[in-house]
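Yeah, one chain of the complex is gone here, protein chain that is, but the others are all in their spots.
Coming up: chain A.
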Amino acid sequence: MVDTQTPEVPGYPFQRDLRCPLAPSPTAREVRERAPLSRVRLWNGSTPWLITRHADQRALLTDERVSDDDRYPGFPYVNEHRADIAGKTPRMITNTDAPEHTRLRRTVNAPFVVKRIEAMRPAIQKIVDGLIDEMLAGPNPADLLTAFALAVPSLVIADLLGVPYDDHEFFQVNSSKALDGALSAAEAGAASRALGEYLGKLLRVKMDEPDGAVLSEMGERVKNGEMTFEEASNMGVAMLIAGHETTATMISLGTLALLQHPEQLAELRESEDPKFIANAAEELLRYLTIVQTGVRRVAKADIEYNGTLIREGEGMVFELHAANWDPEAFPEPDRLDLHRSARTHQAFGYGPHQCLGQSLARLELQVVYGTLYRRIPTLRLAAPIEQLAFDHTGTTYGVRCLPVAW
């Protein structure tokens, strides 16, 4: 156990430099430049491998010996809670490997089929336009996060699942509370349970009166024996949780990044080219890479990788922001460039576990980035960037409040 005593093994997640709140931690760059594979120290003193380079992440995250099964003792758990529940949770797409993972994932993919998601574009445009109307009619300045960014994914997911319009307010208020870091664990937990109960009840209703939306469809799979009732209702909650804060953060931080680059914001605002807007969304995903706890895996066999031996049972952490700022993959990575080819970024992870909801996230971001600045051309920060409070502790990086005026 010499490694745990060696002072040069840095703690992980890395600390960012507060003077550059949108850039990855300087430590991420240092370790990436020093060696392809290195060690980091986690909350429990364990020292898994850290993989920082884009090409190495691609190779290892598609290697069949690299496992997402958290029952292996060497698994590099994100925190104590995750370590405690490992092995006690049902087998899901988030803790299984092929072929079990492949089978499970194929039962939950249908809602995210690209053409089906694309068909939601007019509905999402309507939601975004409606929220902008409301924000413009309300107080100025406003917090972009609560007045707009959190509401977009909440209403979109409500639409996708088939939550009746009259329940949208309940759904939105509780999903925001469930993820609000400023609330106590008890309050957030109560909101989360209320949502779970609500979705369970709604699933029963939809099983009797199907409407063609995703909950009804999962209800059909329950009836056919493809999924259990519990799996279907858990999946509904998971879709909400996974797609809510992440999308909201890409809206708020994306806006902040663009306000720091006014010439590029102007180009985006004036563009009517859907390809350019889509590319801008990819570049913002790359540049911001909001997942800050890394992708966690464990080696289920010895892996000889470019002269280094990763032993069976050793943990592996894939630092996504480091890979997305790897100059070998993205020249001048610290430059936001809405024209660059950013499509191979790993902001959604890489390998068979890559984000399930990425097609929906992309569509939401394309609609928001293509609409918000065009509708509010005078949008500006209403507080100096130095005064903004960033969230360094969650799974995703974010800003707690984004005061804007117009």
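Note that in this section a contact is a pair of C-beta atoms (placed from the backbone, for glycine too) under 8 Å apart; a residue touches a chain by one contact, two chains touch by 3 or more; residues count from 1.
To be clear about the criterion, contacts and distances are computed from a predicted model.
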Protein name (UniProt record) of the chain left out of view, among "Two component transcriptional regulator, LuxR family", "ABC transporter permease", "5,10-methylene tetrahydromethanopterin reductase" or "Ferredoxin": "Ferredoxin"
Residue touching the undisplayed chain, where the options are A:W49, A:F112 or A:Y369: A:F112
Touch with the omitted chain, as defined above, among A:Q15, A:T62, A:T89 or A:N140: A:T62
Of A:Q15, A:N140, A:Q354 or A:T393, the residue in touch with the unshown chain: A:Q354
Chain not shown, touching residues in chain A: 58, 62, 98-99, 101-102, 105-107, 109-110, 112-116, 343-344, 349-354, 358-359, 362
